[in-house]
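Handing you this structure, nothing more for now.
Moving on, here comes chain A:
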Amino acid sequence: MKHLLLATAACAIGATAAMADVKVGMITTLSGGGAGLGIDVRDGFMLAIEQSGRDDIEVVIEDDQRKPDIAVQLADRMIQSEEVDVLTGIIWSNLAMAVVPSATAQGKFYLSPNAGPSQLAGRGCHPNYFNVAWQNDNLHEAAGAYASEVGYSNSFILAPNYPAGQDALTGYKRLFEGDIAQETFTQLGQTDYAAEIAAIRASDADSVYFFLPGGMGISFLKQYADSGVDKPVIGPAFSFDQGILQAVGDAALGVTNTSQWSKDLDNAANQAFVESFVAEYDRLPSLYASQGFDTANLLISAMEKADVSDQDAFRAALEEADFDSVRGDFRFGSNHHPIQTIYAREVIEEDGVYTNRIIGTALEDHADVYAAECNM
Partner candidate 1 sequence: MIPERLVTIGAVAGLLAVALGAWALGEIFTITLATRAAILALAATGLNIALGYGGLVSLGHAAFFGLGGYAMGILAFHAQSYTPLELGSLTIEGTKSMPVIWLVAVCVSALAAWVIGLLSLRTGGVYFIMITLAFGQMFYYFAISWSAYGGEDGLPIYLRNSFPGVDTLVPVQFFGLCFAALVLALLLSARLRSAPLGLALNAARQSPARVAAVGISPTRVKLVAFVISGAITGLAGALYADLNRFVSPAMFSWQLSGELIVLVILGGVGRLAGPVIGACLFVTLEHWLGGLTDFWHVWLGAILLGVVLFARGGIVGLLTGKAGPHV
Partner candidate 2 sequence: MSDAVLSTHGLRKSFGALLATDGVSLDLRPGEIHAVIGPNGAGKSTLIAQICGSLAPDAGQVRLDGIDVTAAKPAQRARRGLARTFQVSALAMEDTVLENVTLGATGRDGGGYGLLRRALGRGDRHDRALAAIDRVGLGGVADMPAAALSHGQRRLLEVAIALSLAPRAFVMDEPMAGLGGEGSAELTRLLDALRTEAPILLVEHDMDAVFALADRISVLVAGRVIASGRVDEVRADRQVRRAYLGDL
């Protein structure tokens, strides 16, 4: 077991542990496809814990292999056998849906560093569930809003045919004021987009919106750039993140994407975070790393105010979100999802490395639409 025990031996004997130790179970994707995201969340999270200097947090990290059944099994083990207080780490919505409802029903806190499925924001919300990243629709809504703002009036939109893809297109359409030239669902895991690109070329759209996470986005962007079609492209940050950009290369240059965080965000917490992350891991932090970092800091801020064994007090402390988020202002809405500003970024090349810079604000203090359905 890959226990990362931060509690030192001296502390374990612990003469003066005023408050009980907090045991955190992190279930995230560390192997197989998509492992890069989990590794970033983990590294961001652990960096914050390390910087806090606290020795009363124990983190148990396990790899879910991006398989829902493994994730459920790990959650069972952490709850039944390790007796953790807080769970976190899951990257993918489908894994979150498999783990979160039963974990919160068993009285554990769950802090989501990435996935934000709509069910958990709306009718399926839970007092012990906090999302520190975004509700899944947020970045898509921002993209729709930004597309309208810069004057696009007719979009070709595409996403894989699975719930997150369907939510993505719904999210984009929600705040986009123009027309939709065509709405296309691709296969999940599809690697060749020649057919879709041909349809884009033939359409009268003035812009393209796509949500194709992971390798799908890499394939799409490379093929799109090579096709000679020159309609401007917008996407959510996922396809333009630090980890993935190097694989896309030139094809991504100049593409607009929406994100609640960027490494050039001008606040002290962020500058310190970027600097220390590079120093610690010798690579630029990604969106996911920033989310992991914020998640850990949220947890630490709550620990400073309340004991985890007093659930109500601890929950109230979490709700306050009294920490310096690397994305600037951050607070929770009534459904424990972020209310935050979402920016538009552009892909640039900087010292031979592909990265993003902020070019505008897409949505100010944006909350998700599901909060109204949530009765806690």
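Here is how the candidates were picked: all candidates are chains of the complex that A comes from, given by their letters.
Rule of thumb we're sticking to: a contact is a pair of C-beta atoms (placed from the backbone, for glycine too) under 8 Å apart; a residue touches a chain by one contact, two chains touch by 3 or more; residues count from 1.
Just so it is clear, the structure is predicted and the values come from calculations on it, not from any experiment.
K.L.:
State which numbered option touches chain A in this complex: 1 or 2.
P.N.:
That would be candidate 1, which touches chain A.
K.L.:
Hey, which residues of chain A end up touching candidate 1 in the complex?
P.N.:
1-2, 30-31, 63, 67-69, 72-73, 76-77, 80-81, 93-94, 97-98, 101-102, 105, 117, 160-164, 166, 185, 187-188
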